[in-house]
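First up is the structure itself, then whatever we jot down about it.
All protein chains but one are shown in place.
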Amino acid sequence: MAGSSFGTIFKITTWGESHGKGLGVVVDGCPAGLPLDENDIQKFLNRRKPGQSKFTTPRKEDDAVEILSGVFEGKTTGTPISLVVYNQNQKSKDYSEIASYYRPGHADYTFDQKYGFRDYRGGGRSSGRETIGRVAAGAIAVKILNQLGITFLTYTRSIGPISISSQNFDAAQINENPLYMPDADAAENAENYLNACIAEQNSSGGVVECIIQGVPAGLGDPVFEKLNANLAKAVMSIGAVKGFEIGDGFDVAKATGKNNNDAFRIGADGRPVKTTNHAGGILGGMSDGSDIILRAAIKPTPSIAAPQQTVNKDGEEIDVSIKGRHDPIIVPRAVVVVESMAAVTLVDALFTNMSARMDSLEMFYQH
Amino acid sequence: MAGSSFGTIFKITTWGESHGKGLGVVVDGCPAGLPLDENDIQKFLNRRKPGQSKFTTPRKEDDAVEILSGVFEGKTTGTPISLVVYNQNQKSKDYSEIASYYRPGHADYTFDQKYGFRDYRGGGRSSGRETIGRVAAGAIAVKILNQLGITFLTYTRSIGPISISSQNFDAAQINENPLYMPDADAAENAENYLNACIAEQNSSGGVVECIIQGVPAGLGDPVFEKLNANLAKAVMSIGAVKGFEIGDGFDVAKATGKNNNDAFRIGADGRPVKTTNHAGGILGGMSDGSDIILRAAIKPTPSIAAPQQTVNKDGEEIDVSIKGRHDPIIVPRAVVVVESMAAVTLVDALFTNMSARMDSLEMFYQH
Amino acid sequence: MAGSSFGTIFKITTWGESHGKGLGVVVDGCPAGLPLDENDIQKFLNRRKPGQSKFTTPRKEDDAVEILSGVFEGKTTGTPISLVVYNQNQKSKDYSEIASYYRPGHADYTFDQKYGFRDYRGGGRSSGRETIGRVAAGAIAVKILNQLGITFLTYTRSIGPISISSQNFDAAQINENPLYMPDADAAENAENYLNACIAEQNSSGGVVECIIQGVPAGLGDPVFEKLNANLAKAVMSIGAVKGFEIGDGFDVAKATGKNNNDAFRIGADGRPVKTTNHAGGILGGMSDGSDIILRAAIKPTPSIAAPQQTVNKDGEEIDVSIKGRHDPIIVPRAVVVVESMAAVTLVDALFTNMSARMDSLEMFYQH
Partner (left out) sequence: MAGSSFGTIFKITTWGESHGKGLGVVVDGCPAGLPLDENDIQKFLNRRKPGQSKFTTPRKEDDAVEILSGVFEGKTTGTPISLVVYNQNQKSKDYSEIASYYRPGHADYTFDQKYGFRDYRGGGRSSGRETIGRVAAGAIAVKILNQLGITFLTYTRSIGPISISSQNFDAAQINENPLYMPDADAAENAENYLNACIAEQNSSGGVVECIIQGVPAGLGDPVFEKLNANLAKAVMSIGAVKGFEIGDGFDVAKATGKNNNDAFRIGADGRPVKTTNHAGGILGGMSDGSDIILRAAIKPTPSIAAPQQTVNKDGEEIDVSIKGRHDPIIVPRAVVVVESMAAVTLVDALFTNMSARMDSLEMFYQH
């Protein structure tokens, strides 16, 4: 079935494989009047580009985005915005061998099961390059949200056994190290850990954390269109994500009502405000006005050079070492992808919330 | 926006509040020819009924389900199946006071923010009784899946600090203790823990685990309709769920490629089979033929008798003790809800997968 | 597939068969704060009830509607509104014979082809009683629209060869004759025509026309969610409808640019206004601020007492006379159904239009 669209009123449709002509996205339902140009989108795409650190693969990828429709005289027209990035440097020869077997941890086997065959070059549709469409769309979503006072802070929270610490937390550090960690010490430790992984032909997992600020209360719809449910779907649709949590997440399982409930007090502006935020900004499936805090658990890069057991298409058991260029860690590249998917979800929630009350409806249609 | 429907080809629409006339669900897209009667559904609803243990509230709820449409001569007709459970014993007087303030941890505040007012009786639309519709639909979904050889094993994995252990795992124990734990020792320890909570006017969180067996490979659609993404949305739409994970879940963050990848071997039937299942049965967003393993982290019941700080509608800070009948734990009641949502998701994935290949399409339409 | 829901943000889900326990609808996405009670809905349902004229069947149908959820203290809460009408007087014995053959012009044959069997009692899911859910939902939709200054004028435009005439047009006549024609002379001629049909054991078709006034400009979304396209789907989903048109409709085929274009002038309020309305209020798929004019062509009632040729389930050719109580005309009963479906479509279009522009988005979220 058509699985490449996400969203209801604000809908993104991505396309493209790692070794096809290009990848892109159609962003449909963007309101008219948003200033937009290629730069806005390129900034986001650059955050996913490898080669920025020794820990992300030195494949040279020219990911220059082009806007093909939907923008006129510097502003969105309200019509679909088609964005494309042409593939420049995808050589097939590095991958020809893997056509014959199923790489462990990859979607080779399941693609074959579902479709009967697959584009084996690189990861095809499940390649990391598939995130290009998501991130290009995310750039637009974040721009819309920024105009409404909603901002994002997304970073690597942990790599393997190394986590950032709250005492050392410094948002300014995020762009100062190639691992996007807001904690210089943790970043250094993590780099050492990753060097060890590389030496062992191994890879590591980690956690991305995303904080969204300035979200108005009431976004999300009981019961199935809860904001946390849609964020979960959005983030878990990203390749390599095996877990998702909001607020205290899995820690709530060990908590009690007394230490998990967020109490209410009256804030400076005379309105209710929570004194803690164990809920992570979502209550009863709707945003409650405090920061939304979410996390994605990302598995280690499946492609490692170390020998692995698998089977080939002739039904033979074989050992393989996946040649080629591998990232020992996906997490830093996933930071902007998590942010993008969260942003796209939030825009849709903002739009679908507008008809919640008769009084706002009447006000809206009165001029 | 309309948030009470879930699914594309197999779609459920729930309705009802805890203190309205009743609750129910319309199940649309159920194939014709499935044997179905009220018993099939009642069995499932009974798994959520309180009063089965001292740890679930002794509110007397008669939840007899009635089939209003969609079944003829004992089989589904392919037309929408409307199910209803009438509310019998919902007295308002226990709740009248809470109309005036926002209970911490509840959706009172966010409902008010979104809609301007709320049905304050009980939890209204966010009451635990809202799960009646989900579970009734789940009964039908599980019956469809069983006919196709797909089965569920769902239980409480942990309560507070007490987890089941793999050595002691015994599925037969699930229905032998009121906490639905497949480990008699863990169940006993958990009961002691909960007694302590009750004594302190407190509540506890926990984790539900669900194993799905017999799932054919290839279900789910890259990139946004991945099976794990839809399962995440389905399960996280359940009230009180703050985290979701597949396979090794958040543990993947600390793993390495060598110990996280599932190797392939040739199985007894000459077909590829995985030697481990860190992936939890889903690879590249599609089922891979092994067991699907998922987990939901559930927060402690927000309604506790202990005093809490909050604010009332007049903007005053107050202390409240929420009177009435409270569960110290939601988790055992959530077991059948998690199973139901997973089942509904899986049915939809089975249906939407049927058009994946030209050859099966041609075979299907050839008689 | 699930085919019983209609709408995106404002979504209705109907259920029920003519001889099941009841029929109903879940209306999801209704804004909170709309005053609503059973009367509002009953008024609409009464417009479809037979027995109001000698031309609609004297089957006694008690169609008292009940609100089961979604309303509190006289206003909608924003949660799904479940409405039910219980079947009172549906005897199976009138229909038992038809289980064995396919009635011409009915869905018996296609239901069998699709599902393998069918509920043969009455029309089952394709019975005229299926419109109960649509009309109940339509009552709510019209109430929302009325609050925003949008009103409907729906009536029978023609029956067989007899059409209303513009010179004789008198809206007040609509409720003065059982055929709902806004032209007393035409109504009289049509009654004579129908008497002739009855005498011949025959039935007649006709056209329903619906005029919607006060619609703001800009509703509808290029390219596939055009307002006329959604109205077409909504109205053509009504049983027995074989044609749909907007404005001059099929007459445009014989027109020329000079006599079909609607010129613009400046209106009394200084804003553009059209001098004619060949377009029927929709231009480029969006409402243009003038009256929306649409028409539905309705075929003759298929169930007639006159002998017809058909086949039975054993593959034999037979002649049948369909016994029982038949309407010689569907059209008057369809008037409120067309209005209801148009209303439901328009509400959805109003809601989905709210996010069209950045400036209104910013204004909406600024308090």
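Quick notes on this one:
Order of writing sets the chain letters: A, B and C. Residues in each chain are counted from 1.
The criterion applied here is as follows: a residue touches a chain if its C-beta (ideal position, glycine included) is under 8 Å from a C-beta of that chain, and two chains touch if they have at least 3 such contacts.
All of these numbers come straight from a predicted model, not from anything done at the bench.
From the options C:Ile98, C:Ala136, C:Ile164 or C:Ala232, the residue with contact to the unseen chain in the full assembly is C:Ala232. Touch with the chain that is not drawn comes from one residue among C:Met181, C:Met286 or C:Leu346, which is C:Met286.
Considering the whole complex, the residue from C:Gly78, C:Gly206 or C:Pro332 that touches the absent chain is C:Gly206.
Residues of chain C that touch the chain left out of view are 1-6, 8, 14, 102, 104-107, 109-111, 113-116, 125-126, 130, 134, 158, 160-161, 197, 200, 202-207, 217-226, 228-230, 232-234, 236-237, 239, 241-258, 260-266, 270-272, 275, 279-280, 283-289, 297-304, 306, 308-311, 315-317, 352-353, 355-357, 359.
Contacts to the hidden chain, counted on chain B, fall at residues 8-10, 29, 31-34, 76, 78-79, 144, 147-148, 216, 222, 350-352, 354-362, 364-365. The missing chain lies against chain A, touching residues 1-5, 7-11, 13-17, 20-24, 26, 28-29, 32-33, 66-70, 72, 75, 77-82, 84, 114-119, 124-125, 351.
Note that in this section only the chains that are shown with their structure count from here on.
The chain with its CA mean position farthest from that of chain C is A. Both copies, chain A and chain B, contribute mostly matching positions to the interface they share, with over half of the numbers common to the two.
Chain B and chain C have Cα centroids lying 38 Å from one another.
Chain A and chain C have centres, each the mean of its CA atoms, that are 44 Å apart. Per-chain Cα centroids separate chain A from chain B by 26 Å. The set of chain A residues that touch two or more partner chains comprises 8, 222, 352, 355-357, 359.
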